[in-house]
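Excerpt of the complex: some chains, original placement.
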Amino acid sequence: MEFQPLDRDGIAARIARDIPEGWFVNLGIGIPTKVSDFVQDREVIFHAENGVIGIGPAPTEANINPYLVNAGVQHITLITGAALVHHADSFAIARGGHLDLCVLGAFEVAENGDIANWARSDHEPTKQVGGAMDLAVGAQRLWVAMEHTNKRGGGSRIRTACSYPLTAKGVVKRVYTDLAVLEVTPRGFAVLDMIPGMTREALRARTEATLIWR
Amino acid sequence: MIDKFVPSLADAMAGIQDGATVLAAGFGPGTPATLMRGLAEQGARDLTIVMNAGGRDEGPIADLLSTGLVGKLICSFVRADSVAGRQFAKGQLELEIVPQGTLAERIRAAGAGVRGFYTPTAADTILAEGRETRMINGRLCLLEYPIFGDVALIDAWQADRFGNLTHRDSARNFNPIMAMAAKMTIVQTAHVVELGAIQPEHVHTAGVFVQRVLHVPV
């Protein structure tokens, strides 16, 4: 049987299915940002590091408010019931354990829950840390959204150990890829779901880390 | 639909366990008096209460202490001539006295994910005896740890169904920071408002910190 990897919207939609109403959620840049497009039937409250609690749908061109952006400095709207705070209070939300969920992109995730998402070398000349380390450590649960394998070379990004500099150790709970949904457990990645047509063998072939089925 | 309102005082207080640490806000106004009465009625024992001051002979904290449900009080100020002072003198109540600014900062630290901090306040006083200090830029500083609540009891002027709150005038005091610092933040609000009635830039305590809201009209 053939399988068709999820596109970026597909990954975002798959994540959205698992977010219950009422959660406070921070979405990282990239695939995670798209998650909010797929939960509009439920009240899920999206937080941005720059002090927004309650991000609404993207504005139309005519409705852009230049004073209102998300953590990617994209224009946004607010939902009814939103709140605005300053940067330290906003990171108090992230670092103080008040987010039910953070979804980040990553270069690699390891089976012990380590995440690497900010640099491809210890000696990278400039460092694009942003708020990822705060979010990874602070949220109640961290899910990662990414492609299962590297576009070039096809190497697995689901690792026994990360090869890139870490963002945080032991914090990832789940990984949503274009091929599967994996949960970090003490015995390896437990496969919670696979895309239609995917087989255990095919997934194992594309995964460097230990996979288990429960 | 998110709706944090609960119908009764008993519902508001449900599930508080023996041994819980309860943050109780207020500095005169802003004291969640109904919830503190509810805590006494709920009956959880061996509580640790964190509050600015130990009160007098009457009032919310004195009445709660009088039930005998409280084993420890963490606060900035206790009068000898008060329920708290007399319980302490009789060995019925453990006291931890914390300078008021350090108390506020420790509570805020719990809410903000700060695991410890250094402050010059009280570093060269008897409150620092036997504790860890450190010189930072020539200033003696005391290491302080966050105060986490299992429960916070909060007073508000307005609340919406997301749990966004406003506090009136100086009734704000400890309410926003205690709301941040507890696993279960329970609010009594004078007014219930529609979602959106509190402008986003005027929210004093965001709903992200609030679990339950009880309407207690004034």
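Letters A and B name the chains as they come in the text, with residue numbers starting at 1 for each one.
Just so we're on the same page, a residue touches a chain if its C-beta (ideal position, glycine included) is under 8 Å from a C-beta of that chain, and two chains touch if they have at least 3 such contacts.
Keep in mind it's a predicted model, so treat the numbers as computed, not measured.
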Chain composition of the complete assembly in this structure file: A x2, B x2
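Assume only the chains that are shown with their structure count from here on.
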For chain A paired with chain B, centre-to-centre distance based on mean C-alpha positions, whole Å: 34
For the chain B and chain A complex, residues of the former touching the latter: 1-2, 108, 110-114, 160-162, 164, 180, 195-196, 200-201, 203, 206-209
Touching residues on chain A, where the partner in the complex is chain B: 21-22, 24, 43, 45, 47, 53-54, 78, 80-85, 88, 91-99, 137-138
